[in-house]
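Here it is: the structure, laid out below.
A protein chain is absent from this complex, but the other protein chains hold their places.
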Amino acid sequence: MAESIEPQAPAAPEAPMGPYVYDYAAAPFRQVVMPKTVPLPSFRTYTAEVAAAAAADEAKWAKQLADFEVAKTKAEAEGKDAPKPPVRAVPRKDDNDMKTPWPVAATDADLLKLQELLGDSVEEIFEQAGERVCQVKKEAILEALKACREEPSLKYEMLADQSATHYPAAKDFAFSIVYHLTSISRSKRLRLRILVPEGFIPESACDLYPSANWMEREIYDMLGIRFANHPDMTRILCPEDWEGYPLRKEYPTVGWGQRDIDFRDDRGGVLNRLAMEKAGQLGINLKQPKAD
Amino acid sequence: MSFLRTLIPFDIIGGLTVTGRYFGKVFFSANRKKIRANLAHFTQEYPEVPVKLQPRYRGRLTLLKDEQGEIKCVCCLACEKICPTQVITIEKGKKEGRKMPFPVRYDFEMERCIFCEFCVESCGFDSIILNHQFELAGYNREDFSIGMDGLGHNMFNPSPVGRHSVAED
Amino acid sequence: MFKNEEMEINLGPQHPSTHGVLRVKLRLDGETVTKCTPVIGYLHRGVEKICENKTFFQGQVWTDRMDYVASISNNLGWAEGVEKLFGIETPRRARYIRTLLTEQNRLASHLLWLATHALDIGAMTVFLYAFREREYLLDLFEAFCGARLTTTAFRIGGLREDLPPGFIKNSQAFQDRFLACIDEYEELLTENRIWKKRTVGVAKLNAEDCIALGVTGPVLRAAGVPYDIRKAFPSAAYAEMDFEVPTRTEADTYARYLVRLAEMRQSHRIIQQCLDGLPEGPVMAKIPKILKSEVNEVYHPIEAPKGELGYYFVAEKGGTMPYRMHVRAPSFVNLQALPKMTEGRLLADVIAAIGTLDVVLGEIDR
Partner (left out) sequence: MPTQALPMIQMTLTQTMIMGLLQIILVLAVIFIIVPLTTFAERKVIGYIQVRLGATRLAGGHVGITGPMNRVMWSMGKVPMLSILRGLPIFIADALKLITKEDIIPAKADRGVFTLAPIISVMAAFGVFACIAYYPGVMFYMPKSVPIIGGLPFQGFITDVNVGLLFILGLASVGVYGIVLGAWASNSKYPLLGSLRSAAQIVSYEVPLTLSLLVPVLLSGSLNFREMSVTLSTGKDLSPLSMISLFIGFFIYLTCGFAETNRVPFDLAEAETELVAGFHTEYSGMKFGFFYLAEYANMVVVSALATAFFLGGHYLLPFGLQRFIPATVPFLGQPSFIFFFGKILFILFVFLWVRATLPRYRYDQLMDVGWKWLIPLALVNLFVAAIIRYAF
């Protein structure tokens, strides 16, 4: 009789799958670290940086000298031993087989010819790691490609590759699009580069180089840059209804919907303890498994 | 001439000769010779005849013990850091009578392991190897999570499923 | 009186001869293809995104899994691309061993192509014969780096270890019997009337179209363009090797078959030169333990078995991981030519065209 009067225990909440369930939106691997710098190789920036570094070095040296003079006069005044004269720091030379390829000024005939042909449209030409780079204005890319393809002294017949990079830290542009051109007859390569801001629609290269078709679709799929006059501007690798552009820097490495449930059996409760600690630090809603 | 060549199929006879020759070779050698003799066929009779693996074969991750039966690992965490798929979890600890740190926990999630041997390469104390096991199938996901304890299925002993693949080194 | 309709048919993603998960939407008028649309992306794993979050050292394992048939070529592209990014000079012995292994892998890849292409067209025995030789090569890879397919063979700056004992002897044994094996395949296929009927004049793609569509590799060479990156932009030890670039002018499936067989003979020649002239010396350059990059971007192309394989890296200052990694996958670009090759032809020719392009879906979808 006593049992029947006793109130029924409330139904336990449904057991979560696996030992732990994470709050996905707040999970630590989703916290994307945005890049702080703009790693856009450029001879102009590089020379500016080198000059700035040299100036800073010089200023430091001058300061050291001045400090030394001050210290010297002070020591002389106080009758102590003169301090050691400062030694100018020599940059440390590593004993290894690495020779970092720095950008150098353009000397190649192709680049100079291109600059001569395009005039103002060319923003920058330089060479780095044996590769020729020509950065043109974003509106003039079609003109530049046409010049590369049809000018008899250039004759870059094939568009080998086209890709883009996201630079969220840059101020006046968001993406760089690079075109890797190959001249089969002359065994030469050239990289054309444009910088485009968010929302800008560059001209498609499909008419000049039909191989750009899928490459531009891939760029659109991965980075969300649309191209004007493209025959079929749809996603290619991701499904049609995919949200977001995976290769942008703000996109988390682990896509939405991945389960982060640990399937291992917890030996001695160590994992549980660690996970609880971690969750407590991060403020994650970590439900404990039902005890049975 | 080409008409005759079309009528008399020398090309097809040539192909049939090649295949027929192999048929004869295998038919008369396959079931009569001793194992490991110079066989005409290329099939390995796998469960009955053990597989010969190369010495550098990359199998399952295994922890080593030294002569005193002491775990060689000193918890430098190099393997944990270099692992491209983050399948190793180590917890440092202390043990009586041992100067170096001692791994309290060394967990290995084989389900995600890609057998690249970067961990072994990074180890400065030769305390881990990839053994020669390739039969690593399991019935449930718990079978792929291997730790230092566990009966017969831990980081020191070979997996119980791979009966035919443990090499002798 | 009769309704005349075109039929739409899905070739794939599960189909015996689409080499993985390729899906081709076909519009058929009877058996004639009027429209052909390749649909890809079923194997997309986001390798480029993953590699942005892995160090230069770790990223190599993902290259194994792109073109899993020719993973050593992919490793070579990655290792040399990163070395170009850092300006690392690799020792000569390491470069020779890289060349040796890459060429052996080219043989393995071409053998797999021959096997599956012949199987697609119906000759099922060549499949097993080619796999027999490939097995021998995979054993060699296993002896060198411990894995048969996902090799991770090279390291930035050279190699992890030198060749294992017995490797050269076994390679030489393979060299001695391989040419006879190619003759055997030729005996079965080259003059066979059915093989010729199925391949001569099928899936034509002339040189202009090839170049316009960016098609590289044996498909381009079968159209008469002697463009081989091993000759045009030599890396590893290819500059020191003596070999020819086989070309044909017919630009059809049969010509591609002959070009690939000739390439296998040339690869055999390169391997022989590597084995004979293997220099002594270290196999690893002196490089710091942790590589920190400067701001740089490189595009490094190599000649993979399927065509031009390019790695494009962007590196930031002081970074241990690439800021951006992009792969120019040869199959991805080559597959664009499929509609041009097949439209207006029969259904069976689509199978031959897919086979002759030698696509690997792991590389297309990345």
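Note that the chains are named A, B and C in the order they appear, and that numbering of residues resets to 1 at the start of each chain.
Convention: a contact is a pair of C-beta atoms (placed from the backbone, for glycine too) under 8 Å apart; a residue touches a chain by one contact, two chains touch by 3 or more.
Everything quoted here is computed from the prediction, not taken from an experiment.
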For the chain not depicted, the shown chains it touches: B, C
Residue, one of C:143, C:232, C:351 or C:364, that touches the chain absent here: C:351
Hidden-chain contact residue, picked from the options C:7, C:173 or C:239: C:7
Omitted-chain contact residue, chosen from C:39, C:128 or C:149: C:128
Residues from chain C at the interface with the omitted partner, ascending: 7, 9, 15-17, 28, 31, 118-125, 127-129, 132, 188-189, 192, 194-195, 197-198, 346-349, 351
Where the unshown chain meets chain B, residue by residue: 6-7, 12, 15-16, 18-20, 22-23, 26-27, 30-31, 33-36, 40-43, 45, 47-49
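The definition used in the following text is that only the chains that are shown with their structure count from here on.
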Chain pair with more C-beta contacts, A-C versus B-C: A-C
Computed distance of Cα centres, chain B from chain A, in Å: 37
Where chain B and chain C are represented by their mean Cα positions, the distance between them in whole Å: 26
Separation of mean Cα positions, chain C and chain A [Å, integer]: 28
Chain C - residues contacting chain B, complex: 54, 57-59, 61-62, 125, 128, 132, 135, 139, 142-147, 150, 152, 160-161, 164, 184, 187-189, 191-194
Interface residues, chain B side, partner chain C - complex: 6, 9-12, 14-15, 17-19, 42, 53-58, 82, 84, 114-118, 121, 130
Contact set on chain C toward chain A in their complex: 40-41, 44, 46, 48-50, 52-53, 84-89, 157, 211-216, 225, 227, 232-233, 285-288, 294-299, 301, 308, 310, 312, 314-317, 319, 323-324, 326, 328, 332-333, 335-336, 365-366
